[in-house]
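Only a single protein chain was left out; the remaining protein chains are all shown in position.
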Amino acid sequence: MVWNTNLRWRLPVTCLLLQVALVVLFGVFVRYDSDADPHWTNRKMQENFTSDLENEFYYRYPSFQDVHVMIFVGFGFLMTFLQRYGYSSVGFNFLLAAFGIQWALLMQGWFHSYYQGYIHVGVENLINADFCVGSVCVAFGAVLGKVSPVQLLIMTLFQVTLFSVNEYILLSLLEVKDAGGSMTIHTFGAYFGLTVTWILYRPSLQQSKERQSAVYHSDLFAMIGTLFLWMYWPSFNSAVSNHGDAQHRAAINTYCSLAACVLTSVALSSALHKKGKLDMVHIQNATLAGGVAVGTAAEMMLMPYGSLIVGFICGIVSTLGFVYLTPFLEARLRIQDTCGIHNLHGIPGIIGAIVGAVTASCATSDVYGVNGFALAFGFDGFKTNWNASMQGKFQAAGLFVSLAMALVGGIIVGIILKLPFWGQPADENCFEDSVYWEMPEEPKSTVLHPEDSTLKPSEP
Amino acid sequence: MVWNTNLRWRLPVTCLLLQVALVVLFGVFVRYDSDADPHWTNRKMQENFTSDLENEFYYRYPSFQDVHVMIFVGFGFLMTFLQRYGYSSVGFNFLLAAFGIQWALLMQGWFHSYYQGYIHVGVENLINADFCVGSVCVAFGAVLGKVSPVQLLIMTLFQVTLFSVNEYILLSLLEVKDAGGSMTIHTFGAYFGLTVTWILYRPSLQQSKERQSAVYHSDLFAMIGTLFLWMYWPSFNSAVSNHGDAQHRAAINTYCSLAACVLTSVALSSALHKKGKLDMVHIQNATLAGGVAVGTAAEMMLMPYGSLIVGFICGIVSTLGFVYLTPFLEARLRIQDTCGIHNLHGIPGIIGAIVGAVTASCATSDVYGVNGFALAFGFDGFKTNWNASMQGKFQAAGLFVSLAMALVGGIIVGIILKLPFWGQPADENCFEDSVYWEMPEEPKSTVLHPEDSTLKPSEP
Partner (left out) sequence: MVWNTNLRWRLPVTCLLLQVALVVLFGVFVRYDSDADPHWTNRKMQENFTSDLENEFYYRYPSFQDVHVMIFVGFGFLMTFLQRYGYSSVGFNFLLAAFGIQWALLMQGWFHSYYQGYIHVGVENLINADFCVGSVCVAFGAVLGKVSPVQLLIMTLFQVTLFSVNEYILLSLLEVKDAGGSMTIHTFGAYFGLTVTWILYRPSLQQSKERQSAVYHSDLFAMIGTLFLWMYWPSFNSAVSNHGDAQHRAAINTYCSLAACVLTSVALSSALHKKGKLDMVHIQNATLAGGVAVGTAAEMMLMPYGSLIVGFICGIVSTLGFVYLTPFLEARLRIQDTCGIHNLHGIPGIIGAIVGAVTASCATSDVYGVNGFALAFGFDGFKTNWNASMQGKFQAAGLFVSLAMALVGGIIVGIILKLPFWGQPADENCFEDSVYWEMPEEPKSTVLHPEDSTLKPSEP
């Protein structure tokens, strides 16, 4: 099938319409929260803060910046592994994330920061907007190379909306704890993306097969993405945890889980190759599964060894997924998952939700201390009579809600994206930058002959 | 014209002389400020600080590191888009910034941190030195590929000096607010650089035309620069703002402006291409204009929607500039602007100055609160009788002073750099690393044939 891929009017009009709408909605609804408003000086006096440092900015801003790097450089470069899709990987990720964070500020704002007629934004809103977009970046990994930027903007519009509804159900109605988003970000994002790519199934995709792999340099660019995701994941999982020990513990647990995950990913990658060689796909992806899988439990008393065990298992499961499950999904279930997000975010996300539910169920006030216990799970107000086991059950319920939202939402959005006028590429042009990008001419002599013949001797 | 480009003695002598002078001047003038001095323990007691966290280090250090990354990786890699100038882009940027920050510590120190016979440096001085060098990096973008490292060191020496004088006039004499440097850094840096490149006009530069474009991989390296600039710009604009709400607000505003700017840059890039394709030059550059244009107003009550509007406009203006203005400037005004800094820093800088002046003029104590108002604009001491409108007028005056300093300074420095003995490359050798760098031999078989024929079977 051949679609018109000339986006000359469709992409500009989509971008400008969305941005104009955002400006208007921000004008009507968005104001600074009390920590970002000049009345802070008054509030500081009223609340007897001894220092400007009590401003939320100083608790959260370094973590925010780490998360920001993960979304834009981490996800963006992780997907540059494709040999001819680097511009699009980084560029479209940039575009959808820039749109998504604005829309997320509004959607999440209406659900969580809306009072006195306005959404009040501060640094925590910025982090949560980045989180929300993270789930879109995950889904992008499934459809990478097969959709147009217009489709991506539409997917982002719907996915951010659904994400916010799902997040509201989980965090506010079910009172689920999910600081690092195993359920809200990873499970939801992965199964949403997989459902969309299932609906968008392309039977003749093998026509682009040769471009669906890496070249030497593209794999190194992808490692930039991998490493920034891996290094900053402790910040991701701790960014919105409670002040003090919870943030501290979340960072330690994530650090441990990720470290263990690297060793088992390497082990399996080598063991599953007939000559024992390592596969860059596994090193780039499976090593990160440990971060996904402690997304719910990182701030709980998972213990360092518990984190190691989670990472241990996820490195194995994720690598096995890349070797056996992805080909199976593509061949049998017609799910074409470009980046293998099912192995990096899907299964590890579910594992993370289960680990979180179990860890919450086992919590006792012996382990947490009486004050710490109430604080960690918010057991006050109407939750005063809750106990750990109830918390665990609600955690499990959160997983099922997320999966249901992802599947239903993914089907609807997939059907919308299947409409023939969004500028999607033909099957034989997938994974190819030149469909949407002005490409540089590559002079024949450049890369291989450094001593350019046009370079005249400049010595007198 | 053919110059001698052998720098064997000129570059080492320049570097060593400058560095020896810096050592001597640091020995005579530079000491630690009270937050970095071991007497801090005493000061803490005297001032009744309850915690070591009151040390300025903890307020500013994370922002400092983000700014540091912007200067060295951000600007350095942004300029690697040229196919044969990656070593020089990153390497010369590294050299000039390393020299510039030392010289800026002295120059800015004499103007702002000099008391009791010494310059007292702390983390805020480090940030300001990086800022100052940022303006040199901007100017470097205009002359990129056409000057020798000796010329760059000389340009840095003069530009840092002029920057510091201009900054002193604006911040200390005119009492202008310019936390993110729309005027001091971007407008000054851009028009200084444009004036220098105008003086250094090379009529036969089309001889190097083929190297003045990107190749596939060089564009991906450049995106590393773009993204680190884009992500950390909220830190840039908030790094030296007042503690508390001002830093917080500056980060939020910059985040918003940059996000909006991405969408309108993409829209215009596609709309201006006859087949609707995107141009990496716009994605790499115009997306950043939103950060430049809130450099003055970010810490003020610009409001989130105000930031979106500024970003919206700048993405459009900047992309239009790349498409129409840069070719015009080169053809008609003989301004050869390699990186298009006029579109990324020049016009957005002026817009930023105007936005700042208007935002300051409209400030009221209703919006800021009485305390907040005085704090935000420093309306105490001799400024007790100032009002917002006066502040706005002085802001506008600051823009004109910056432009005048840039033009006059640029002409003088341009004439100095035009002297024939600085080792500049011939017109046909511009944008070529091998003039100044020992180049690796590229074995013919490397990139294309991974299964190297020299690799003997190692299996027993």
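Of note:
The first chain written gets the first letter, and so on, giving A and B; residue counts start at 1 in each chain.
As a working rule, a contact is a pair of C-beta atoms (placed from the backbone, for glycine too) under 8 Å apart; a residue touches a chain by one contact, two chains touch by 3 or more.
Computed from a prediction, not measured in an experiment: that's the story for all the values here.
Of the options A:F72, A:F140 or A:Y368, the residue whose C-beta touches the omitted chain is A:Y368. Mapped onto chain A, the interface with the missing chain covers residues 2-6, 50-51, 53-54, 58-59, 62-63, 66, 83-84, 207, 210-211, 213-217, 219-220, 223-224, 227-228, 230-232, 234-235, 243-249, 251-252, 255-256, 258-264, 266-268, 270-271, 273-280, 283, 287, 301, 303-305, 308-309, 312, 367-369, 371-373, 375-376, 425-426, 428-429, 432, 434-435, 439-442, 444, 447, 450, 459. Even with one chain removed from view, chain B keeps its contact list with that chain: residues 6-13, 15-16, 18-20, 22-23, 26-27, 30-32, 35-42, 44, 50-53, 55-58, 61-62, 65, 68-69, 72-73, 76-77, 80, 86-87, 90-91, 94-95, 98-99, 101-102, 105, 121-123, 126, 149, 216-217, 221, 224, 275, 436-443, 446-452, 454-456, 458-460.
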